[in-house]
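To start, the structure itself, in structure tokens.
Left out: one protein chain. Kept in place: all the others.
Labels for the chains are A and B, by order of writing; each one numbers its residues from 1.
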Amino acid sequence: MRSDIFFVICLVVGGAVFAAALALGNDYYFFAGYVVLQYVVLATAWNILGGYCGYVNFGSAAFFALGAYSTVALHRLHPMPIPVDVVFGGVVSGIVGFGMGYLTLRLRGAFFAIATLALAVVLQTLIVNWDYVGGSRGAYIVRPESIAPFGSYIKYLFLIMMLLAVGAITVARLIERSRLGYGFATIRDDELAAEASGVPTLRLKLIATTISGGLMGMAGAPFPYYIGFLQPTSAFGLEYAVNSIAMPLIGGTTGWVGPLIGAILLGSLQQIATVTISSAVNLLIVGFLLVGFVIAAPNGIIGLVRKYIRHKPVGPVGRRRVEADAPEPAP
Amino acid sequence: MIFSFDLLVNAIVSGILIGAFYAAVTAGITISFGILDIVNIAHPAFIILGSYIAYIINATFGLDPILTAIVAMPAFYVLGAGIYQIYYVSFEKRGQESMRGLAFFFGLLFITEVMLVLYFGVDYRYVEARYIGPTWHFAGLDIPLRILVPCLVSLLMIAVLQLLLTRSFVGRAIMAVAQDQLALKLMGVDPVRIKRIAFGISIATASLAGAFLIIIQPVEPSVGREYIGRVFAICVLGGMGSLPGTLIAAMLIGIFESLTATFYGPSWAPAVSFGFLLLTLAVRPAGLLGR
Partner (left out) sequence: MTVLLDVSNLNKRFGGFVALESISLSVQPGERVGLIGPNGSGKSTLVNCICGTLHNEAGSVHFDGHLLDGSTAHQRTRRGLARTFQLPRPFASLSLIDNLRIPLLYTVAARGGARRAAHDIEERCTDLLREVGLEGKARHLPRDLTQVEMRKLELARAMAAEPKLLIADESMAGLTHSEVEEILTLLNRLNGQGVTIILIEHIMRAVMSFSQRLVVLVSGRKIADGAPNEVVRDPEVERAYLGQ
């Protein structure tokens, strides 16, 4: 299926979801749906670097928060329509992703992962100290009551996030099927052999980090409008880091479907659970699910489904060098 | 920024003392990452766990935190050995330690922190002991005992570890397993068992390091995260698997952080270790085969 047709189909599905939520008549569904869609973008973005290339990013919160705070910074300068914020947030995060990648991607994946962890802490320190965007006191963004022709503002935000989600999975799918996707897979499987086969690994990794970071920034850009009052603790929240990793790993990392499934399932579960149990217990469950799946079901839900359907053990996908069989005895 | 020689000297001395503590915190990583090549980013979480254990025992029974930590070390060792076994069976054996192994440790880090938040809340906790409070005035220097005591015990711990690694059979087997697993097997030693022991030791050090931490500063569950960048920066700067190197690197970073905090403000301290981390990573030889 060509990508543009896929995009249109997704838009139609998205439109149907919107109509369904409208029919339910309660704005709550738009608030909850916004968060789930946001995770679709974050999980898909994470997976482009993590699942396709095999490079783990622990600092999703940093890129998300960068998007949110660039909106605040821009807003202080001169309030902009959200689509402009989204593009701006994407550009800022993309640049930071590129910069960090440039410094750390020549080395082993482990160093990149550690650097992303450290980045989140440092960025939070910087923002906390930056009064222009409110620092630790936080920043208010006044959200209009309503906006024509959508009605309540949250419906507008929901639609924007829906568009971003559709865009993200279209991009992920496009990459997967392109030459770029093949290149990413070789980086994940065996970077040395990839280089020897002519794959410009550094360049591809930088592309992945930039796209991944950029998409995360776009997901964060509308956040100040959603939440009304932005504080560093909420922007850099632990839930972003763990969910962007858990959702693709639980859903399945090899394609665009895994993160989508993971985000919808886990995201919805958490929305339901937050109402019934505390958010800390909520996160604890996600943590346990992450560890559990990574140990017992490395290919995620998609892997389990495949295994069940084909009754054939699916090998773990990841950086794995096939052990050569024992040599046959000489005659 | 008021520059005074006194301030400078105090900052440097303070940095050296904190550096010794940082070295104790990093010692576990030197073993698990520097020698065994296991990216245990959950290490700071175990340190915080150690801090909280010291806190409970201290708050309930009034026992000295360092003594508590020493008593707790065997339990931490068993925990470490158990975690390594899971890690080995699930990831190392399958060759997936890069992505999923990292996610596993991140999960552990996360679970530990959230459980501590659930159980203890986000308030800062601290311990009480006779050496917390008094400051030693000596030759124009102000040395708080609550920093000096952990510093001295840290140095002791590192010395003991270094002796263990270089003089004992187990210790030398640990150094060997990093270099040549096949040779070890041929000598009749099971590399997996050695790595399990090593990882157990690595987590056991977290118990002590946790006690040091809560003596030096009040602790709450998210404090561990600041240490991740610091710890790996020190390990890499110190030459990966070398405890003496770790000690020197730790003191270097301690001094720079102290100077930054004194002359620019304490909120910039995390940036120092991150800067060091990036610097050391950039300066390391490029290339996928080079370590």
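By our rule, a contact is a pair of C-beta atoms (placed from the backbone, for glycine too) under 8 Å apart; a residue touches a chain by one contact, two chains touch by 3 or more.
Fair warning: this is a prediction, and the values are worked out from it, not measured in the lab.
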Where A:3, A:146, A:197 or A:233 are the choices, the one touching the absent chain is A:197
Chain A residues touching the omitted chain (full complex): 179, 182-183, 185-186, 188-190, 192-202, 254, 315, 317-318, 320-322, 324-331
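Just so we're on the same page, only the chains that are shown with their structure count from here on.
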So in the complex, which bits of chain B are touching chain A? 39, 41, 86, 90, 94-96, 98-100, 102-104, 106-108, 110-111, 113-115, 117-118, 225-226, 228-229, 232-233, 236, 267-268, 270-271, 273-274, 277-278, 281-282, 284, 286-289
Note: in the complex, chain A contacts chain B through residues 50, 54-56, 58, 103-104, 106-111, 113-115, 117-119, 121-122, 125-126, 128-129, 188, 191-192, 195, 238, 241-242, 245-246, 249, 280-281, 283-284, 287-288, 290-291, 294-295, 298, 316, 318-321
